[in-house]
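Complex shown without one protein chain; remaining protein chains in place.
To keep things simple, chains are lettered A and B as they appear, and every chain counts its residues starting from 1.
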Amino acid sequence: MMQIVIASGKGGTGKTTVATSLAQVAAERGAVRFLDCDVEAPNAALFLHPVLETHRDVGIRVPRVDAQACTYCGKCAEVCQFHAIAVVGKKVLVFDDLCHGCGSCTWHCPEQAISEHLAVTGVIDSGTTPEGIAFAQGVMNVGQTMGVPILRELKQWTPATGDAPPSTSLRASGALEIRDAPPGASCPVVETMRGADFALLVTEPTPFGLHDLKQVAAIAHDLGIPAGVVINRDGIGDAAVGTWCADRGLPILLRIPMERRIAEAIASGQTLVDAVPDYRVGFQELLERIVAGVNP
Amino acid sequence: MKLAISIAGQTIDSPFDARFGRAESFCLVDSDTGAWTVHANPALSASGGAGVQAAQFVAKLGAQAVVSGAYGPKAYDTLSAGNIQRFLAPGNEARSGADILAAFRAGQLTEADGTTHGGHHGG
Partner (left out) sequence: MKQLVILSGKGGTGKTSVTAAFAHLASQGPLADRILLADADVDAANLELVLQPRRLDTQPFRGGQVAVINEDTCVHCGDCESVCRFDAIIETDGRWTIDPIACDGCAACVYQCPTDSIAMQEQTVGECARSDSRYGPLHHAHLSPGQENSGKLVTQVRQRARQQALDEQRQVVIVDGPPGIGCPVIAAVSGADLALLVTEPTVSGIHDLRRALQTVQHFGVPALVCINKADVYPAGAREIEADCAAQGIPTVGRIPFDLTVASAMVAGEAVTLYRPDAPASLALSALWARVLPFLLEAPA
């Protein structure tokens, strides 16, 4: 299965706009799985309208100490790099919000006095869109700090499909996975991009767009993922993004002009190819170029 | 009583450091005899959970009470679990560890009766 990640660096450049339209045209040619990986601000469902039938709590496996078995030796506190577990005198304290769920304390307790339970930090919702796209999103609970564990679970998600083992049936049909990444350029973006076959970087032709495009292009480069660029709101700003892409050999695969009717349609919750069907061909060509480039 | 005072420096005459988890060091002083030692705070460079780490550190030093300018919720809970008393000294006055000791002996320090701030986020 080919995996395409849509990322941008700067927020609000049109990641979700591109990802949802790409998914819609892809669904016309084969099986598509869509993962909304922006767990802090997931928006793709607002455009693709999946029926979200399944909801699964996810989070971090935090330690619980059996006071009967504990000898207060302090090994757990010693091995914990995040100071999520403290041993003082004859007391053990666990701070769930510092825990990364790494399991180190569990592994290294000499008395095997530690078990783990799930501290829920979010939910994975999944279902199917009217076009038949298998859809899943991670939603982080308000007040939580760590989105990456939710993302890891989300990337493992497999749609339930009848009798055939899903991975086989998807692979057989030349299936696609489309991941809508969060903005920024730190660990959640890396986790979203890890393992993808192609990174489609959506930017706008402004100094802010370019500055942040450079950050996310560096991540794709470090991860060894081939990348291409979509310039959204083409016509505003300046030509610096195009110049930079040419210098770096990054192909510009699609330009979407600044048009008020597009902005208005997307604001109201329509996808780009639904609102302006002229773009259907552009997205089909975009998809063909990505698929051809990655699987020559 | 063994008292741990958060300071920024190497001796009891170094300036008082109002931070607890991110204090540069702790001056461990016997309030009866005045004998003191200084211990670098291992939590200074922690990515997160500095308060928890510093609290465990002063507990291991054998402190029965600490003096600092503020305690986050996790430091407060960890110190309480170790039955370590938590005294507050205002951080906006320039004074040394020795001044803090004098204030403690004179009974001028108040005990923190709860978390003084919401904690910081660094993860």
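Here is the rule we use: a contact is a pair of C-beta atoms (placed from the backbone, for glycine too) under 8 Å apart; a residue touches a chain by one contact, two chains touch by 3 or more.
Not measured: the values here are computed from a predicted model.
Within the full complex, the chain left out of the display is in contact with A, B. Which of A:Gln3, A:Gln24, A:Thr129 or A:Gln144 touches the hidden chain is settled by the complete complex: it is A:Gln144.
Of the listed residues A:Arg33, A:His83, A:His100 or A:Arg179, the one in contact with the hidden chain in the full complex is A:His100.
When the whole complex is considered, the residue among A:Ala41, A:Val120 or A:Val281 that touches the unshown chain is A:Ala41. The residue touching the chain not shown here, chosen from A:Pro50, A:Pro159 or A:Pro183, is A:Pro183. Interface residues of subunit B with the unshown chain, by the touch rule above, are 45, 47-48, 117-118, 120-123. Annotation for subunit A: contacts to the undisplayed chain at residues 9-13, 16, 38-41, 43, 46-47, 79, 81-82, 100-104, 107-108, 140, 142-147, 182-190, 194, 206-208, 211-212, 215-216, 218-219, 222-223, 233, 236-238, 258, 260, 263-264, 266-269.
Everything that follows uses one rule, which is that only the chains that are shown with their structure count from here on.
Work out the mean CA point of subunit A and of subunit B, and you get 43 Å between them.
The touching residues of subunit B, when paired with subunit A in their complex, are 43, 46-50, 52-53, 55-56, 59, 74, 77-79, 81-83, 121, 123. Residues of subunit A that touch subunit B in their complex: 77, 81-84, 86-89, 91, 93, 95, 98, 145-146.
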